[in-house]
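In this view, the complex is presented without one of its protein chains, the others remaining in place.
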Amino acid sequence: MNVAVRPHLVDRPRSVSLPASRQGLHPRIVEEDPPFLVVEGVSLGFGGTVALDAVDLSVGEGEIHAVIGPNGAGKSSLINAISGLYAPDSGAIRIGDDRFSRVPTRHLARLGVARTFQNLALFRGLTVLDTVTIGLVDSQSAGLGAQVLGLPHARREAREHRERADAVIAALDLADIRDRLVGTLPYGVQKRVELARALVAKPRLLLLDEPMAGMTATEKQRMSGDIRAARDSTGTTIVLIEHDVGVVMSLSDRVTVLDHGRRIASGTPAEVQADPAVIAAYLGLAFEAGA
Amino acid sequence: MNPDLAFFVEVLVGGLLSGVMYALVAIGFVLIYKTSGVLNFAQGAMLLFAALTFVSLTERGVPFIGAFAATLAVMALLGLAIERAVLRPLVNQPPITLFMATLGVAYVIEGAAQLAWGTQVHGLDLGIDDTPIDLAGILVSRFDLFAAAVAGLMVAVLSLFFRYTRTGLAFRAVADDPLAALNTGLRLPRIWAAVWIASGIVALVAGLLWGARLGVQFSLSLVVLKALPVLVLGGFDSILGAIVAGLIVGAVEKLSEVYLGPVIGSGIEGWIAYVAALGFLLLKPSGLFGMRSVERV
Partner (left out) sequence: MAATSTPLDKSLPCLSAKGIGVVLLLTIAYGIVPLVGSSYLYEAILTPFLALSLAALGLNLLTGYAGQLSLGSSAFMAVGAYAAFNLSLRLPFLPLPATIVLAGLVAALAGLVAGLPALRLRGFYLAVSTLAVQFFVAWVLNRFSWLSNDSPSGIISAPPLVVAGLSFEDARGRYLFSLTVVTLLTVLAWRLVTSPTGRNFVAVRDNETAARVIGVKVARTKLLAFGLSSFIIGVAGVLWAFAYLRTVEPAGFNLDRSFQILFIVIIGGLGTLRGAFLGAGLIVVLPLLLSRFGAALLGDGFDSGTLEMCQRIVLGILIVAFLIREPAGLSALLDRAVRRLRPSA
């Protein structure tokens, strides 16, 4: 396969029309659904070390799909490859109807993809409201002149965007701190603000890199609820990385396990839990101790 | 030899030798950048301060060795003081903040040096005669050769230091991975202090050579502007890069001054090195010896 440095479309498979009726529904996965995200044999290395080794992943529309594995298994690399921050050495990634050898990061929003980052990637100098509103930047149309002069369409657009941001802020219970600078907020709250920024544009695919890292049990529970509510209300497809096995098993529809950059198992939480390879590589200790 | 070619070679050699002087300044930057991620704009001011201190001492009758030792001590103290008073309180700040702080430090040192030692131009005679010598038909400045030898010696000493001493090895570990070095129990502050002292010494050597060349005066601190294109080209974190890039920049500057100057106008040495370095960087973003950096997200 031709893998160029520049992102480009490899080919475009037959267009698969998505049933519009599914959008607002309660999309527990149905096996025959066409997958919304497909990772096809993606490999990725950094100067000798292999981060991903021919990884396959298939995520159905509206599915919450957890990626787990020990530290250094390649989970974050996978998310970074899906969002185009890393260029795979080989393989392809299909998002909706488009297939890429490298996903064009600057078009992610247009593709309907949003993500959060393992170590938070917030804009410290913006308020919570501005941070969430900027999540709609891709649908902004008013030009600079119209903004500066305050022309009616620019003001209308600004008001609409603010209202949409406020709705997400309210839903995630951030209204009290709406005008605070993000940099001044505690860690767990910042994590929710980042989720709000990702959710505001109603993405079709949401990539969450350890959304609950460093949180207390209560915060985790709340975050799980928020994630599930996001899926239930907009039907968004979610890929998340999480270490807490309990959370993963209760939250996700399907689970993929990575180890040393390779996929060693994929299936429903129950299937994965019973998989001997998984138990050997990773879960054994956690299950003996926890469940 | 064809006289045109001979002239070309002469210009080229002259450029390479002055490039050594650029590299000498650039190395001071690299030492600090490698360990603490600070682009120390005050390097030029330190160089001025060293040269001024040395020359003022010798003018007051202090013998060469004594003045050198005293200046060395002063520079070590200065480096230590900057590290303690400015850089340590700013640890973990973004690199740009640290850079701006060193701009402030440069202003303080420049002001203080001239307040203490005066603003007049001092001649500095290192006892090296600057008559050209004839090497296979090419005229080469004796002083340039001496400067190149000193620079070479200093690089050799630094390399030995980093290869064979405990502090040197620790320095390399810090440069490779500060976090890991911290975890293995290396004392970062001590290494930073050592590096600032080292860069103070480099500033002294460079200051003496540059001072002998240009006269010791305020404009000496502007040699920092000659080192920046070298750093851009060679990478802020590579001593080898600083040397090779210094040679390239010196050669490019002299050659373009001689061959391009008559065509587009004189005085281009003020910017030609910058344009050349940046042009190269735009074509090859990793620089001469740089590695492709992977951003952690």
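Per-chain numbering from 1; labels A and B assigned in written order.
Keep in mind that, in the parts below, contacts are C-beta pairs under 8 Å (C-beta built on N, C-alpha and C of every residue); 3 or more make two chains touch, one makes a residue touch a chain.
Values in this document were obtained by computation on a predicted structure and should not be read as measured data.
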item	value
Hidden partner chain, touching residue among B:Glu10, B:Glu83 or B:Glu110	B:Glu110
Touching residue (missing chain; options B:Val62, B:Leu225 or B:Val258)	B:Leu225
Sole residue of B:Leu12, B:Val62, B:Leu80 or B:Met100 that reaches the chain not shown, by the stated touch rule	B:Met100
On subunit B, residues whose C-beta touches the chain left out of the figure	39, 85-86, 89-90, 93, 95-97, 99-101, 103-112, 114-115, 119, 225, 228-229, 231-232, 236, 264-265, 267-268, 270-271, 274-275, 277-278, 281-282, 285, 295, 297
Subunit A residues touching the omitted chain (full complex)	83, 85, 105-106, 108-110, 114-115, 117, 121-126, 130, 133-135, 137-138, 140, 142, 144, 147-150, 154, 158, 161, 178-179, 197-198, 201
